[in-house]
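Of the protein chains in this complex, one is absent; all others appear in place.
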Amino acid sequence: MAPVDRRKVLIGSAALVAAGFVRAEEPLDHLLGEIFADRRPRPGVIAMKLSPLAENGLAVPITLSVAEPPANVKRIVLLAPGNPFPRAAEYRFGPRAGKAEISTRIRLARSQTVTAVAELGDGSLWSTAADITITSGACAEIYDAH
Amino acid sequence: MPTDARHPDTPETPKILIRVPVRAQRGDVFEIKALINHPMENGLRYDQDGQVIPRKIIHRFVCRYNGEIVVDCDWGTAVSANPYMSFFAVAADSGTFDFEWTDDDGTIYRHSAPILVA
Partner (left out) sequence: MLAGAAVLFVSAARGGLPENWRPRSGHDFITPGLKDMQADDFSNPGMLWVSQGQDLWNKVEGRAGKSCATCHGELSSMKGIQFPKRAADGRLVNLELQIEQCRTLRMQAPALGYESNALLALTAAIRNQSRGLPQSIPEDRDAIASGEAYFRARRGRFNLACASCHEQNVGKRLRDEIVSQGQTNGFPTYRVRWENLGSVHRRFQDCNESIGAEPEPLGSQTYIALEWFLAWRGRGLPIETPSVRQ
């Protein structure tokens, strides 16, 4: 196998950043409209654990938890408006779920406000949001545009 | 390991690591951890010849316990490479946890783990 010629390879984060600079961050309200039509969430019920700072944004840990039994939670929608593809993920809980809580790692293209919306069984929408700053790591490798 | 412009050596099935307790008491709520090897190629990267590497991600992850859903997830390109999730199930009958990851190319990666419930 040929050795890696990293001079020619741009990593995803550089490309993501480039894409982010090319188009403006999609307004949150527009995203919510695409998913929930006329309904909008109120703050509360769902909590987000997200570090305020991340170095390269490629594997940012996040925990989402809803203060409701999982049987009462239709879905959690995770939005990263600063990403080229802002609909990050959607989580639905079934009859064998123990809690309406998940932890995962996500890619964030740039500093932004990450938002999560919980839709409950009665159709009500609740949201939480957290700001995160994506800084740049120490080493300026040739493909690290930011 | 998954197909990737830098690593063309690809085994048939990506490595999967699952943590499920081997036994539990009925009614216990316990954590499950699931990790799968996959580049989650977002379709925005370039290869050594300047060509875009096409998008190829796992776009759905489902965990079932004796056939009933624990979690059913849609993933976008924002989910990190080598995707990791932790979530919670509640112990009912002894049986099996089944995990399915659906790749954009239609392949479904599967894994199962048994549980003994007292």
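A and B are the chain letters, set down in written order, and residue numbers restart from 1 in every chain.
Everything below uses one rule, namely that contacts are C-beta pairs under 8 Å (C-beta built on N, C-alpha and C of every residue); 3 or more make two chains touch, one makes a residue touch a chain.
Nothing here was measured: the structure is a model prediction, and the numbers come from that model.
Please output the residues of chain A touching the missing chain, sorted low to high.
Listed in rising order, the touching residues are 1-4, 6-7, 11-13, 51, 53-56, 58-61, 105, 135-142, 144.
On chain B, where is the contact patch with the chain that was removed from view?
Interface with the chain not displayed, on the chain B side: 1, 4, 6-7, 9, 11, 14-15, 17-19, 33-37, 39-40, 80-82, 84, 86.
FYI, only the chains that are shown with their structure count from here on.
So in the complex, which bits of chain B are touching chain A?
5-6, 8-9, 29-30, 42, 44-50, 64-66, 68-81, 83-90, 92
Considering the complex alone, what residue numbers of chain A touch chain B?
1, 4-5, 8-12, 15-16, 19, 58-60, 78, 80, 83-99, 101-108
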